[in-house]
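Just below is one structure, and these are the notes that go with it.
All protein chains of the complex are present and in place, except for one that has been dropped.
For chain A:
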Amino acid sequence: MPKALRTSFMYSLLTTDAQRDPPPLAPTRRDRPSRTSATKERPKPVTSRPSTPRESEAATWAALLIRIRDDRDEAAFATLFRHFAPRLKGFLMRSGADATEAEECAQEVMTTLWVKAAQFDPARASAATWLFTIARNKRIDRIRRQRRPEPEDLPWGPEPDPDQASLLGLQQETEQLAAAMNALPEKQRDLIQKAYFGDMTHSEIADATGLPLGTIKSRLRLALDRLRHAMTTRDQS
């Protein structure tokens, strides 16, 4: 990260609460493929996707992670590794690591997934989201050489498992978020990605219109309320 950015970043952080939850704007004409071009030639996403139906993909990854969590299932781990490790390597290389470092770090992230699978909560994160947070923390560890304070842990949801509909809901919404991001104009998408590679510190994300972030935020808020409620009822019993 350039030094000038690092020293001036604090100023960029000073926005007011009024900027919270900007109203989603309707997509502009330019953002939408026109009817004619859509039938002939769809705009291609950045990566080629496997041909499995989109809706089920995130739920599949979450289910595999739960098999690791509950049964220490090595085959489930291998499947997750094949999908995510090459993406982690790409993510880390674009965050400034060379190919060797990035691969080593991707290995560490996947080992951490195995060790910490008990902490995975499908009501609050998709497998990709959870892996992103592990990779981000490793990057801070390695490149910035500093500790990363994390929020206080929350207790687990009411036993045995929170309701399936809300779990699936979050997984689907995370996929819709990825789809919405891919549908953004290239320049805007690049800015968002760069923010997550650690390159930028400004408000590109808030400026990105048309991302269903509010939906996810509301669902997460409900999940947290359920946890708090579970905690209170348990304390009273």
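In this section, a contact is a pair of C-beta atoms (placed from the backbone, for glycine too) under 8 Å apart; a residue touches a chain by one contact, two chains touch by 3 or more; residues count from 1.
Definition applied: contacts and distances are computed from a predicted model.
The UniProt record for the undisplayed chain lists the protein name "Putative transcriptional regulator", from the options "Tripartite tricarboxylate transporter TctB family protein", "Putative transcriptional regulator", "histidine kinase" or "Transport permease protein".
One chain of the complex is left out; on chain A, the residues touching it are 1, 6, 9-17, 19-20, 45-47, 68-69, 72, 74, 77-78, 81-82, 84-91, 93-94, 99, 102-103, 106-107, 110-111, 114-119, 124-133, 135-137, 139-140, 144-156, 173-174, 177-178, 181-182, 192-193, 195-196, 198, 200-203, 205-206, 211, 213, 216-218, 220-221, 224-225, 228.
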